[in-house]
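Removed: one protein chain of the complex. Kept in place: all other protein chains.
After this line comes chain A, so read on.
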Amino acid sequence: MRSLVIARNRPSPIEAVLGQRRGWLRDLRRSPTLLIGLLLISLWAMAALLAPLIAPYSPVEQRLSERLSPPSAKHLFGTDELGRDVFSRVLYGARISLPIGLGVVALTALLGTALGAVAGFVGGLVDELIMRFCDAVLAFPSLILAMAITAALGPGLNNAMLAIVLVLWPEYARLMRGQVLYLRELEYVTAARAIGATEMRILWRHILPNAFSVILVKASLDVGNAILLAAALSFVGLGAVPPTPEWGAMVAAARQKFFEWWIGTFPGLAILTVVVGFNFLGDGLRDVLDPRLRHLR
């Protein structure tokens, strides 16, 4: 009977790290940063999903007769040098930047966590090799390395994403390795080993779920970083190819247009608010997930 009760009450890995659901909701109310972050991200997610419905114009349609018109009731954010509606382009931009940020971080976290777990768990020469490789990649200036990779592979958003993954993974590997080395020495792992759990089982059921919260916090903070890096690559002409309504490329188009401030200001604000959203989310998650840091809040 008893084992049945335990089985039913056993929380899923996510619940295990988030604590009991009710406690989590209470934390959510207490952490305004988390709330603001979630709000900003949901707004942008809605914008991305509903862009075709709410955008008043097509993001690529050119109306040369209306070029460079300032914000008005007709064009909320004005129009750019080709007469395209900036408001519509900013909305459609969310369909590019959000998937890039989330996709890049998912890939990066997967690659880095896997390598870090292997390094920490296998140890020895494998560990040494992976970690020195991390050191070398981390010593590269990240933006210059990403630029070099993108330039070498050829400009474009997919190559820019690949470059960002290749630049960012070592931080996850280091973090995960540290977690593995720390967690595997804890008593419950020794206990699991004592009752005959295999190494694979220990890694999957005991170490990964407990390292999850640390990785999650890092990942949520990194979505903003990835969006910034992709926008920066587009800004220097290595990412999005015209006429893609990518925010960084839109800011770049405004470089020589100081008088027509609306062309660059709104896409820049879009980048800022999305990144602030993910940074608030990450900060809030850290407050909620890491009770050791809670008193520092």
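Operating definition for what follows: contacts are C-beta pairs under 8 Å (C-beta built on N, C-alpha and C of every residue); 3 or more make two chains touch, one makes a residue touch a chain; residues count from 1.
The definition used in the following text is that contacts and distances are computed from a predicted model.
**Student:** Among "Heme chaperone HemW", "Sarcosine oxidase subunit gamma", "Putative D,D-dipeptide transport system permease protein DdpB" or "3-isopropylmalate dehydratase large subunit", find the name that the UniProt record gives to the complex chain excluded from display.
**Tutor:** UniProt protein name of the non-displayed chain: "Putative D,D-dipeptide transport system permease protein DdpB".
**Student:** With the missing chain put back, one of A:V90, A:V275 or A:V288 would touch it. Which one?
**Tutor:** Checking each option in A:V90, A:V275 or A:V288, the one touching the absent chain turns out to be A:V275.
**Student:** Based on the whole complex, identify which of A:D80, A:E171 or A:D283 touches the chain you can't see.
**Tutor:** Here the residue in touch with the unshown chain is A:D283.
**Student:** For chain A, which positions touch the chain that isn't shown here?
**Tutor:** Counting over the whole complex, chain A touches the hidden chain at residues 33, 132-133, 135-137, 139-145, 147-149, 151-154, 224, 228, 231-232, 235-238, 248, 251-252, 254-255, 258-259, 261, 264-265, 267-268, 271-272, 275-276, 279-280, 283, 295-297.
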